[in-house]
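Below you will find the structure I want to go over with you.
All protein chains of the complex are present and in place, except for one that has been dropped.
In order of appearance the chains are A and B, and numbering begins at 1 in each one.
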Amino acid sequence: MPEVLVRARGLTKRFGTFTAVDGIDFDLYRGEAFGFLGPNGAGKSSTMRMIGCVSPPTEGELTILGADPVRNGPAIRARLGVVPQEDTLDVELTVRENLLVYGRYFGLPRALIRERTAQLLEFVQLSDRGGDKVDALSGGMKRRLTIARSLINEPDILILDEPTTGLDPQARHVVWDRLFRLKQRGVTLILTTHYMDEAEQLCDRLVVMDHARFAAEGTPRELIERYSTREVLELRFDPGVHEQAAEKIKDISAKRTEVLADRILLYVKNGDEALAAVRAHGLEPLTSLVRRSTLEDVFLHLTGRRLED
Amino acid sequence: MAQAMAFPRRGAVPGELALALALRGFRCWLTVYRRTWRSNVFSSVLGPAFYLGAMGFGLGSLVDAHGTASLGGVSYLDFVAPAILAFGAMNTGMGQASFPVFGSIKWNKIYIAAQASPLRPADIFRGHLAFMVMRITMNAAVFLCVMAAFGAVRSAWAVLALPAAVLTGLAFAAPVAAWAVTLKQEMGFIYMFRFGMIPLMLFSGTFFPLSQLPGWLRLAAYATPLWHGVALCRGFSLGTATAGGSLLHVAYLAALAAVGIVIGARTYRRRLYV
Partner (left out) sequence: MTAPPLSDLPLRMLPSAGRLARLRQAAGGPGSLRLIERHARVYRHAWLVFASGVFEPLFYLLSIGLGLGVLVGRVTGPGGQLVPYRDFVAPGLLAVSAMNGAMYDSTFNVFFRLKYDKLYEAVLATPVRPAEVALAEIGWALIRGCLYAVAFMLVMTSLGLVHSPWAVLAVPVALLIGFAFAAMGMTGTTFMKSWQDFDYILLASTPLFLFSATFYPLSVYPRAVRVVVEWTPLYQGVVLLRDLVLGAVGPALLWRAAYLAVLGVVGLYISGRRIGKLLLV
């Protein structure tokens, strides 16, 4: 039985009358990558901040590394690595100094930090930028530096709040690659994201979060199997006939149909057969696409909304 | 063709249009100011009044008791008040032209936003400068009223001290803004205040007559723009101004302002069109 690093029961966070997190339960095991998937405002960041011991829970039970975050915050934080949603790099310092100073906040000896800094900068592919000011780095490089910084104390748990939000696709892939390597090394990761592909690539287990609560929980594969079909047929019609088409398509046997503002999604076992059936009904879509189900479909099914709206 | 009209190019703009564009930049600052003017009441009204009270009355009581022959026989309050007027205008000008200009690129990015509009860098510069002049004028006008209320005005010519103070402020604001826009780090301002503003305030004939300075330092002080501003304002306020002297001061300050305005249009262009 793997060790439980974070345990939450009925965990709740309220800001005044607004409930950001509403009684969630979960266990995080050593060595796993656990994801919180959900749209903006679902309560992911509030949960991360509570786990990071920088936000006391309003109600419920939260145990991190066997300790109480309210009473032992500094001690727990000494064992965490945090990648916040927005970079909090020290812009007045160079890349290398950022790691040095941050390591000192943990009380690590300078010689040890220097040794780790060299390794970490190499790991995040910033070795040649060590002497540069942080301001001069691109968004992706800053993100990688933040990740390197979060590892300076050899954390038991690495907390990543939307690690790739705001990065361009290429930079995002570099970050994913680095995080995947950490995962392979057995680092325990908690991450939040509203990107499906991120969650599918990085998470062993995830919860779908919506309106401050968990809507579903499982491995990415389990969630897709449970809440979606094998394939999805995406159809796009001329805006003029979009609604008529949606009406007619109801007759076609699909497990589920979603009519979005711009597209119609048919959840089916076999997409090509479904497309043939659509055409047989005398409907000719402008474009059609048969694809495999993703977590986006799971989310749509669970909440009736798209993730990035 | 219509497209080309809507997006005026450099050098192809008739005078009225340039004015209208600068005015648009000015209005943008006015909108910002409408939100924040209340908190400036202290720095523009109470602050100068405090200075006048402490220097003119508190310190003045000591100076007057010791004798004011070196001041030309006027009380210390009368001597120092117009100097604080000029110094205050310089201070407002330098303050408005330093961090706000720098911040408009680096922090709140007002310039970057304005750059996406039809405004050209020179319009952005002149618009902001117009706003600075407005602030200098307001502060100076308020201070002049405070002076009058304290009985520190000795001549009707003192009304001319207002434009004199505004010119002094502009003579600092324009060159400082032209320089501030080129900075990559705000550190430069620390040096400007430390080695520019403070020595100017202390040695430009503000708090004591220049005749007390040793020869070489006195010559240097005569060359500073603040001394010309102080002398101009003091001449009007005490009613001792001469036409020749005043013209000289005005010419010096106007030349400095003009140089700043010309160079500013270039430095703004270089910084904003990269």
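As a working rule, a contact is a pair of C-beta atoms (placed from the backbone, for glycine too) under 8 Å apart; a residue touches a chain by one contact, two chains touch by 3 or more.
Worth saying up front: this structure is predicted, and the values here are computed from it rather than measured.
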> For the unseen chain, which displayed partners does it touch in the full complex?
Replying inline: A, B
> Which residue among A:65, A:241 or A:259 touches the omitted chain?
Replying inline: A:65
> Which one touches the absent chain: A:93, A:246, A:289 or A:302?
Replying inline: A:93
>> Across the whole complex, list the residues on chain B that are touched by the chain not included here.
In response: 36, 38-43, 46-47, 50-51, 53-55, 57-59, 61-63, 66, 70-71, 76, 107, 187, 190-191, 194-195, 198-199, 202-203, 207-208, 212-214, 217
> Can you name the residues of chain A that touch the chain not displayed here?
Replying inline: 3, 15, 30-31, 52, 54-56, 65-67, 72-80, 82, 84, 86, 88-93, 97, 100-102, 104-107, 115-116, 119-120, 122-123, 125, 151-154, 156, 181-182, 184-188
